[in-house]
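Let's look at subunit A:
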Amino acid sequence: MKTILDSTDMQMAIDKMAKEIVEEAGSLDSLVLVGIRTRGVPLAQRIAGRIRESKKKEVPVGTLDINLYRDDLSRLDYHPIIGKTEIPCPVDEKTVFLVDDVLYTGRTIRCAMDALFDLGRPDSIKLAVLVDREGRELPIQGDVVGIHHPAGRGENVKVNLAETDEKDEVIVE
Partner candidate 1 sequence: MRLIIKNGHLIDPKNRRNGRFDLLIEEGKVRDILKAGHTVASADVIDAKGCIVSPGFIDLHVHLREPGYEYKETIRSGTLAAAAGGFTSVCCMANTNPVNDNASITEYILKKAKEEGTVNVFPIGALSRGLAGKELSPMGELKKAGCVGFSDDGKTVQNSRLMRLALEYAKTFDAPVISHAICSDLAHGGVMHEGFVATKLGLPGIPSAAEDIIISRDIRLAETTGARLHIAHLSTAEGVELVQKAKKKGIRVTAEATPHHFTLTDETVEAHPPGTAAKPSQDGASPYDTNTKIMPPLRSEKDRRAIVEGLATGVIDAIATDHAPHALVDKEIEFDSAAFGIVGLETALSLSLQLVEKKKLTMKKMVELLTINPARIVGLKKGGLEPGASADVVIFNPSLSCKIDPAKFYSKSKNTPFGGMKVKGVVKYTIVGGKVIYQV
Partner candidate 2 sequence: MQLARKDLLGIESLSKKEIELILETAKTFQEISTREVKKVPTLRGKTVINLFFEDSTRTRTSFEIAGKRLSADVINISQKGSSVAKGETLLDTAKNIEAMGPDLIVCRHWAAGVPHFLASRLKASIINAGDGAHEHPTQALLDLMTIREAKGKIAGLNVSIVGDISHSRVARSNIHALNKMGARVTVAGPATMIPAEIEKMGVKVSTDLRKGIASADVIMMLRIQRERLTMSPFPTLREYSQLYGLNKEALKGAKPDVVIMHPGPVNRGVEIDPEVADGPYSLILDQVTNGVAIRMAVLYLLSGPKGKAAL
């Protein structure tokens, strides 16, 4: 087990991500952050917090459960328990920033995009991830990336967050 980000590193990475998201988004009025369950949700909230501090602006944060859109449902032993999808405003004509903890194969993001399209027609969808571990199986890239950490197939890159896992860290197992 190896720690690749500790709590302070993570703070810095999130700060950096928040800054870049503001730049990428252009207008803050049309920006919506949508966290992908589970750990994308607290990440999106933290980013929204940073933007609030720096820009004095409240950015809406939504929650997306992508399980209903997974392409591997028929391979699972049981269908997963579904969490709530809640986005506080219509996504039509918005710049939606999807937020997730780890970007790996890209399949989750594909699901998330499908899910978003069922909810409306955003002007653009962008992607922010804390860790890009490489190993993509689909043509999907992060627009805002906390850190790049190329990891092997057998490795598990795990993001722990204070909100869900008691402490902030990114580890590789």
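The rule is short, and it goes like this: a contact is a pair of C-beta atoms (placed from the backbone, for glycine too) under 8 Å apart; a residue touches a chain by one contact, two chains touch by 3 or more; residues count from 1.
The candidate set was assembled so that all candidates are chains of the complex that A comes from, given by their letters.
What you are looking at is a predicted structure, and each value in this text was computed from that prediction instead of being measured.
Visitor: Which candidate among 1 or 2 is in contact with subunit A in the complex shown?
Guide: Touching partner of subunit A: 2.
Visitor: Residue numbers of subunit A touching candidate 2 in their complex, please.
Guide: Residues of subunit A touching candidate 2: 65, 68-69, 73-79, 81-86, 114-115, 117-120.
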